[in-house]
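A single protein chain has been removed from this complex, and every other one stays in its place.
After this line comes chain A, so read on.
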Amino acid sequence: MTTAHADGLERPPAVTGATRQEPPARGAVRPGRRRARSRGSRQAAAWGFLLPVVAYLGVFYAYPLYRNVDLSVRHYTVRSFVQGGAPFSGWANFRQVVHDPAFATAMRNTVVFTLVSIVFQYALGLALAVFFNHRFRLAPTLRALFLIPWLLPLIVSASTWSWMLNSESGVVNYAFHLVGIGRVDWLTSPHWALVSVIVANIWIGIPFNLVILYSGLQNIPAELYEAAALDGANSWQQFRRITFPLLRPVSAITLLLGLIYTLKVFDLIWIMTKGGPGDSSTTLATWSYRLGFGNLLPEFGPGAAVGNILILIALVFGLFYIRVQRRQAA
């Protein structure tokens, strides 16, 4: 990763020496001081370029996050939300959500949703990547077409899946009917709602895994396979002994990124089931949103508390991801 560059790197002296100072009026400075001055002004220029983004991060990331933390430690009503002056309530919101019976359900659903999604996305993505690694006609075109589910707006995919999984008129139940399986209430029965959103989410995530793992496969030298083939290794042995081990760094990154992305998934579940029926497909993300915006009487405090718990979980895996990535870059 390039963002991991050690900062404060000296520029090569030869270049600094050859650099004519700008603006030219400063040319009057003595050479020795000129170099020091040059480094200082380079720092200033560098920060000039970086400042807009730093200010942006402060205003549009740090401040909303601060507001969110503030929401979670105060007792807000609709009125105090607009006018301010909500009383400080410490951990009360957190205690409330943790003791809510929906918490265990949302936690369990989040874990199931995330783990099942990334396992299938990864396995199918890897199988497809190995498949597309063969040279055959149309391969680049077909590989490009596989990107479509990932590029579609989530509301498009979610509403399409909703209609496909419709109990009475959905094409999925029609296909099941053809092979002799009875009607399944995909989105309206508590047994199947979570399964349904997981299936749709796997479909959306396969392209991401395919593209990353495919580019990882490209970096494995072909000679290794040729040598293995000469030694009589079959395709499965080649996969087990060469592809899989050499792909491990890329796999680690793919799985961790998948984990972080999947924890955040909200649109898909909200549009397909709103987390229901009951809490059967509620995850931390949809629960947080429902608390804050889904009811007539918004519970901003508890909603923000759930959101902050979600951030903490995402950050744990996020820091883990950064560590893995840095170690690979080193």
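What we mean here is this: contacts are C-beta pairs under 8 Å (C-beta built on N, C-alpha and C of every residue); 3 or more make two chains touch, one makes a residue touch a chain; residues count from 1.
We take it that contacts and distances are computed from a predicted model.
Chosen from "Multiple sugar transport system permease protein", "Cell shape-determining protein MreC", "Cytochrome C oxidase subunit IV" or "Molybdopterin converting factor small subunit", the protein name that UniProt gives for the omitted chain reads "Multiple sugar transport system permease protein". In the full complex, chain A makes contact with the omitted chain through residues 1-9, 12, 15, 18-20, 22-24, 42-43, 45-50, 52-54, 56-57, 60-61, 63-68, 71, 81-82, 128, 131-132, 134-139, 142, 144-157, 159-164, 168-169, 171, 174, 203, 206-208, 211-212, 215-216, 250, 253-254, 257, 260, 263-264, 266-267, 271, 285, 288-289, 292-293, 300, 303-304, 307-308, 310-311, 314-315, 317-318, 322, 325, 328-329.
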